[in-house]
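One protein chain is absent from this view; the other protein chains keep their places.
Take a look at chain A:
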Amino acid sequence: MDILCNKYNDVENLLSQITGKLAILSEKNHIKEQVQKGPPLVFSVRMIKLRKISGKRSQTGAAFIRKGATLMAMHVCWVDNLAKAQETARKTNKPILLDFFNPQ
């Protein structure tokens, strides 16, 4: 199973939104460290297990991510602030891809 995670968001919150379940990262520090390192921006997490949370029986389960989760992009994580992107570009030495689009 692949799950998207954007580095601009909190890992667990985003996982919870996507899975609709309480997300618990077994390797929280490992993943946070990778998020802080910057790109790749998107996490793909495999081998998700459901388990009951003690004292929270109303929860249907938790997304449990094993060590060694694979990282890869699932979709483009656009930002809408060019100034912020320039800051990131300066730090990462990466070019900016600026897409002008018409939402209609």
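The rule is simple: a contact is a pair of C-beta atoms (placed from the backbone, for glycine too) under 8 Å apart; a residue touches a chain by one contact, two chains touch by 3 or more; residues count from 1.
FYI, contacts and distances are computed from a predicted model.
Taken from the listed names "Thioredoxin-like fold domain-containing protein", "NADH-quinone oxidoreductase subunit J", "PPM-type phosphatase domain-containing protein" or "Iron ABC transporter permease", the protein name that UniProt assigns to the chain not shown is "Thioredoxin-like fold domain-containing protein".
Although one chain is not shown, part of chain A still touches it, namely residues 39-42, 72-82, 85-90, 92, 94-103.
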